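Note that one protein chain of the assembly has been removed; the remaining protein chains are unaltered in position.
Which chain is which? They are A and B, in the order written, and residues in each are numbered from 1.
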Amino acid sequence: MKWAGIAYALVIALLSTPAGAQSDPKAELAKLKPKDFPTQPIEFTVVYPAGGGMDVSARLLAKHVENLSGDRIIVNNRTGGAGMVGHSYLATQAKPDGYTVGVIASLLWGDAMLRAQGRWAYTDLEPIAYVNSDALIWVGSTEGPYKGMSIKDIVNAAKEKPNTIRVAIVPGSMWEYILDQIEANSGAKFLRVPFQGGGAGIGALIGGNVDVAQGFFSEFRGYLEGGKVAPLAVAAGGRMDFLKDMPTFNEAFGSNEYLWQLVRYAVVPKGTPADRKAYLAAVVQAAMKDPELVAEYRKQGVFFDPKLQNSKDLAADLNAYADVERQFYVKTGRLK
Amino acid sequence: MFERALNVFWIVSGAASAAYAWSLGMVGPAGPESGLFPFIASVIVSGAGIMLLLRPSGVALDFPRGGGLWRVLGVIAGLIVMAAGMPYLGFSVTSFITMIILLRAVDKSSWLSAFTLAFLSTASVFWLFGQMLGMALPRGPWGW
Partner (left out) sequence: MEALNGLLTGFGVILTASNLYLCFLGSLIGTLVGVLPGVGPLAALALLLPVTFTLSPVGGLVMLASIFYGAMYGGSTTSILLNIPGEAASVVTCFDGHQMARQGRAGPALGIAAIGSFIAGTLGVIIMTFFAPAIAAVAIRFGPPENFALMVLGLVCTLFMISGSTIKGVLMMALGCLTAAVGLDVVNGRERYTFGSVDLSGGVELLAVVIGLFGIAEILSNVETMAKTTLLADRIRGLWPSLADWRASWRPILRGSGLGFLLGLVPGGGPVTAAFMSYALEKRIAAQPERFGKGAIEGVAGPESANNSAVAGSLIPVLSLGIPSNPVTALLLGALIIQGIQPGPLFIAQRPDLFWGVVASMYIGNVFLLLLNLPLIGLWVQFLRIPYRVMFPVVLLLCVVGTYSANKNVFDLWVMLGFGVGGYVLRKLEYDLAPFVIAFVLAPLLEQSLRQSLVMSPDGAMILIKRPVAAVLLAASAVLTYLMFRRRTKNEGGLP
């Protein structure tokens, strides 16, 4: 395994020096490529249905990885149970032979901590590359009784008249957890109308069936341009490039705990041979350096977390995020 | 006889399911809880089972016999092999074996025609779905 270690060091060197970016990435990848790998298509597993944000991110990535490496990539949607079926498959059944790469989101952590019941842990999947991030944004309508209100106004309104403001949520996920935090900190009470995804909630907002919806930028950008929705606040560490005027929840409430973002990254099952893992990591990371892919992601409305983008130890940085989430679960009694 | 057993099965499983649904909770502060709809459905299953038991429709289950029985069991066995073997042997090998079972058990084909047909159909399905449509069919330890 010594040569594998050297190979891994090489990837690190390649990606951290600017010289590496200037030299031909294809030639660098060819050096790393194990002799017997890949001999068949590599499967990018996505645990959410085709067409969603996760799927689109994975398919764009697959296209660029394919161009860069010349290896054939198949994107495979293993869906069901709001991601639980696919996550369990990756963690427990997928063969660690390098032919399975999971392109997943940080919702994995919640599944692992709350729903896996000890059958697997998120550490059964080893991160190989960071892809992109999306932060949860609250949007209100530009019509109706709550138009023109800021996030603070709305929370105050929900405090004065509890159980009148209808908020679209996706149950058992961050869409709901952020409401828990707001309600606990402010004493406000919202009506939680459950939907099966962020997009459905936005639709209900446009139709006047809820008063506040939550979603990612790409899910409501069209209505924003059409003047139908007003962004209220984002649950990220800083303001979004594309919506400079929208405050973060933390700014609005003078807090630091409202951090609900989706981190998308690539993983391999634990036990994947080191040389194959290093090669896959190098290929995906090199694809992520491709300005064309970055531009396509930006068009989609996602952002890049600088901390993860320049990470020296991706696994450790991701674990740090996961720990914040764990603390929330422990604090709210969801996790013992 | 069989119909009676089935009706008893409806009653028992309906009751068990209703008990389970009850434990999920019926009504909460915001309307029905997880258990209400399944509970109603379970009660209907049990109730219908009781009514069927009281008024048997007199349909005799025409149980497959002789060759028919073997053919039905052959198909079921083939599918069991398929579902059980696929995660370990991959799609191609498992479906080839299944096809041989089916063709020998049901059709009594000769070994030669069974092999030919099994090979051709497996290969064409594999080509169409696996290659043309790019669907990741399960792979065996040998990579296909």
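One rule holds for everything that comes next: a residue touches a chain if its C-beta (ideal position, glycine included) is under 8 Å from a C-beta of that chain, and two chains touch if they have at least 3 such contacts.
Note that the structure is predicted; figures quoted are calculated from it, not measured.
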Omitted chain - touching chains that are shown: A, B
Residue of A:99, A:223 or A:328 touching the missing chain in the full complex: A:223
Given A:69, A:106, A:132 or A:173, the one touching the chain that is not displayed: A:173
Residue among A:29, A:42, A:149 or A:210 touching the omitted chain: A:210
Touching the absent chain when the full complex is considered, from B:8, B:26 or B:48: B:48
Contact residue for the chain not shown (choose from A:79, A:150, A:255 or A:319): A:79
Chain A residues touching the omitted chain (full complex): 49-52, 55-56, 59-60, 62-63, 75-82, 84-85, 88-89, 115, 117, 119, 163-164, 166, 170-173, 176, 191-196, 199-200, 202-204, 206-210, 218, 221-228, 296, 299-301
Where the missing chain touches chain B, by residue: 2-3, 6, 10, 17, 20-21, 24, 30-32, 34-35, 37-38, 40-42, 44-45, 48-49, 51-52, 57, 59, 61-62, 64, 67-69, 71-72, 74-76, 78-80, 82-83, 86-87, 91, 95, 98-99, 102-103, 106-107, 109, 117-118, 121-122, 125, 128-129, 133-138
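Heads up, the rule we're going with is that only the chains that are shown with their structure count from here on.
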Whole-Å separation of chain centres (CA-atom averages), chain A against chain B: 37
Contact set on chain A toward chain B in their complex: 39-41, 43, 74, 76, 93, 99
Chain A-facing residues of chain B, complex: 87, 134-136, 139, 143-144
